[in-house]
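Every protein chain but one is kept in place in this view of the complex.
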Amino acid sequence: MSDLRNADAGWQEQLANAYKSFGLPRLIIAGMLVVLLIAAPLVGANFWMQITNVINRFSWNSVLVLAMVPMVHSGCGLNFGLPLGIISGLLGATISLEMGFTGPMSFAMAIAIATPFAILFGIGYGWLLNKIKGGEMMIATYVGFSSVSFMCMMWLLLPYRKPDMVWGYAGTGLRTTISLEGYYDQILAKFLQIRIGDLVIPTGSLLFFALLAFMMWAFLHTKTGTAMTAVGSNPTFARAAGINVDKMRMLSVVLSTWLAAIGILVYQQGFGFIQLYMAPFNMALPAVSAILIGGASVNKASIANVIIGTILFQGIVTMTPTVMNNAIHMDISEVLRMVVSNGMILYALTRKTEANS
Amino acid sequence: MSDHVPLLEMKNVAKDFFGNQVLKDINLTLESGQVLGLVGENGAGKSTLMKILFGMTEIQETGGYDGDVMLNGKKLHFTSPFDALAEGIGMVHQEFSLIPGFTATENILLNREPQKKSVVSEVFGERLNTLDRKSMKQKADGAIDKMGMHIDGEMVISDMPVGHKQFTEIARELSKEQLKLLILDEPTAVLTEREAEVLLESIRGMAARGIAVIFITHRLQEILNVCDKVVVMRDGVIVRDVASKDTNVSEITRWMVGRTVDSDTQMHRKPPETRTIMSIRKLWVDMPGETVRNVNLDVREGEILGIGGLAGQGKLGIPNGIMGLYSAGGQVTFDGKEIPLNSPRTCLDSQLAFVSEDRRGVGLLLDESLEWNIAFPAMQIQNKFLKNYLGGLIKWRDEKAIADVTRQYIEELQIKCTSSRQKAKQLSGGNQQKVCLAKAFALEPKFLFVSEPTRGIDVGAKALVLDALKKFNRENGVTVVMISSELEELRQICDRIAIVSGGRIAGILPATDSSESFGALMVSKVV
Partner (left out) sequence: MNKKTSAPSGKSITSFLGENSVPIMFIIIVAVCIPISGFSPKFLLNEIITRMGRNVFLILSLLIPIMAGMGLNFGMTLGAMAGEIALIFVSDWQIWGIPGIVLAMILSIPISVLMGIMCGKILNASKGREMITSYIISFFTNGLYQLLVLYMMGSVIPIIHNSIKLPRGYGIRQTVGLLNMRQSLDNLLALKIAGVKIPVMTFIIIAVMCLVIVWFRRTKLGQDMRAVGQDMEVARDAGIDVERTRIISIVISTVLAGFGMIIYLQNMGDMATYSAHSQIGMFCIAALLVGGASVDHASIGNVFLGVVLFHLMFILAPTAGAKITGDTMIGEYFRVFISYGVITVALVMYETKKRKAKAGMGQMLEAAQREEAQSDA
């Protein structure tokens, strides 16, 4: 029926349809970014520096956003439990440093050490999510919070000894922020870095993301990846087709957790510091809203959603402070970020997305 | 007599769902205090008729109905069940409409509670009136007394046996003072024999009080025991409207199922006398609403076996249990090997396939393309449509092979779609059903379960689906077990037909047997 209507309706309706599928909030955000880009030079901000900032932020955050994809595909919803994966990454980072690795080796070892933690945590987390199908998102949020607050105690109690990581006066307990200078600060960003005037492109970081994104894309094209998508699309269908639904969901949770662990390491190499204690607490919401802004829904997400979403979200976040400050000497960027990102999540939650209705 | 106005009168009532005529030329009268038994096979139009009478919104949403429904000579225009309730028509549905954590009393008076005003409610509105528990109890007890079956008004619904829940619903209708006409849709289905008797007694009591009752049931003896007249429906028309004292069970059965069979389509072959390929022993299946109890059944290689029976009697539970979609127990042997139950994967591995009756819930990935829908099980189970790299370590989806096989089935089954990449949810019901068949065919099974393949699809698609099944059976030698509520359909393509009643196999007959004998089996063990 719908094709018939399309045939006589002409371009106006098609435009309306395109607008409908793109969604009003996404349109507003894209529009905002365009306005910011035009406004930046007008208010005296350095345009190329702004672009550099956006690209930089993209390279820090994109892997964390990519970590949303597997769980969305398997129907576990948005991974509000991202902090759990981040903790695996933090364990990898701190242990790698503690063991005395430096330079590129410290990054490679951080990944290597984070991996078993991510798999282990992911299995436990996946097991829990399989027991509470339907209530994943709320419980994921609180699993994330509980694990962060649990690790706050652990950062104090675990026997870390390296002087540049622990509190100077006590000699134990990790510091809140640990500088990565001499370890893996900018290790990816500096690789094949391109400089054209004010424009700096962290080629290595972008390539690293591209590699992971390609692997994700490739995985979704394999037999197992197809099964995972089917589980997310209609679990009963998948079960009737002989798929072990719980196993697929578990695999997706482990993948998400692992990507979050890698994601935080990439973030750290760009940012230059390891942030511990309550820092992972608020890292889930920006990643969640980024992928939603990119066009994903609670049970559909693609690599394109990740890329578009991260650019839009990070674009807004990095450009508003400078532009706003230069223009009206009032920095409402933090407030804007809160309203935009949470508003986007609310928008996604209120959409009807259940396949079987 | 000529100026006498009956309580309910239906004149030339007809209804179609988008061109699909489900009711035509319904004429019916009912007097106060009369009990009318309404019988018919599933799909005969009983429930649509009752939906019209009760003003269900889906009737308006699908374009209303033709003809007149009159209550006390006044033409009715219901836009919602609330209008029907206001006019004094009550209905007890098959599904319970009760709040589980409330007591019987609270449920009986749900949203009609007697209330006490207070200062606060004078200011802030009626919803802050307090409930008058005492008169609630009185009213509810009154209704329970009227019913004649004692239930505890203070008992919470979730603690009640099923039968008492049913009586609570009836008491709720009886507590409405304006009640003139009560529709009971299969109220005895969940009752024990003893409770059913009490219910019949209470129906008599209602009638004595001047309430008219429309009683829908598959237990024909009950109809004869309690009703003043029997109305038999078949294929959307009333075939008989007689006083119950003038008829008997076997006659009613014949009217229900007996139809003039268009003999030209009947080209029955002799049922193949081959070996048993699947034998089912002591099967039970816990499928809500379709419970299977102690089923024994043998399927012969290469035949088309039909499984028929009334809705809710368990025929759907058999394939769903064997294929592992609902928890089941017992013993199933296929091709000499025992098939473990509760494991869809091993069934599929043994080259069994299943087309589910729940197209949208189980059969399809609504949000994905036809290609995915058709190729998915074959890809996952048999590693078809995959390209292997690194010595099989990476199994890559072969998009071209998938597109090819999808196009092949689109052509073969005449699936109407814009392309093989169209999403399944955009297709019509009939075409979705064809996709489900294609999905099963792509598995190239030895044995195929097809459940309600023609439910909710138009006539053209129906014929095509049945032909495709027949062809699949004849040309590939695949054994087919087809489950359907429509006996005529089964008789068209099956070699033998097993009838399920009360969760058990009531009997197996050759498809050429008479309608009456099938009808008798259908109602033989009804629970």
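Should a chain be cited, it is by its letter among A and B, assigned in written order, with residues numbered from 1 in that chain.
Going forward, contacts are C-beta pairs under 8 Å (C-beta built on N, C-alpha and C of every residue); 3 or more make two chains touch, one makes a residue touch a chain.
Computed from a prediction, not measured in an experiment: that's the story for all the values here.
Asks: Of the residues A:34, A:120 or A:153, which one touches the chain left out of the display?
Replies: A:153
Asks: For a quick check of understanding: of A:16, A:112, A:215 or A:346, which residue touches the chain that isn't displayed?
Replies: Hidden-chain contact among the options goes to A:346.
Asks: Considering the whole complex, which of B:58, B:126 or B:177 touches the chain not shown?
Replies: Residue touching the absent chain, from the options given: B:126.
Asks: Which of B:113, B:228, B:251 or B:486 touches the chain that is not shown?
Replies: Once the missing chain is taken into account, the touching residue is B:113.
Asks: Please identify, in ascending order, the residues of chain B that touch the omitted chain?
Replies: Looking at chain B, the ones touching the missing chain are residues 81-82, 97-102, 106, 110-113, 115, 121, 126-131, 133, 158-160, 282, 284-286, 291, 293-294, 327-329.
Asks: Take the complete complex as the reference. Which residues in chain A touch the chain that isn't displayed?
Replies: 80, 128, 131-135, 137-139, 141-143, 145-146, 149-150, 152-153, 156-157, 173, 285, 330, 332, 334-339, 342-343, 345-346, 349-350
Everything that follows uses one rule, which is that only the chains that are shown with their structure count from here on.
Asks: Once you find the CA centre of chain A and the CA centre of chain B, what distance in Å lies between them?
Replies: Once rounded, the distance between the two centres reads 47 Å.
Asks: Taking the touch rule as given, give the residues of chain A at its contact with chain B in the complex, in rising order.
Replies: Going through chain A, the ones touching chain B are 2-3, 221-224, 226-227, 229-230, 233-234, 236-237, 239-244, 300, 355-356.
Asks: Any idea which chain B residues touch chain A in the complex?
Replies: Chain B reaches chain A through residues 323, 325, 344-345, 347-349, 354, 356, 358, 360-368, 372, 376-377, 379-381, 383, 386, 394-397, 418, 426.
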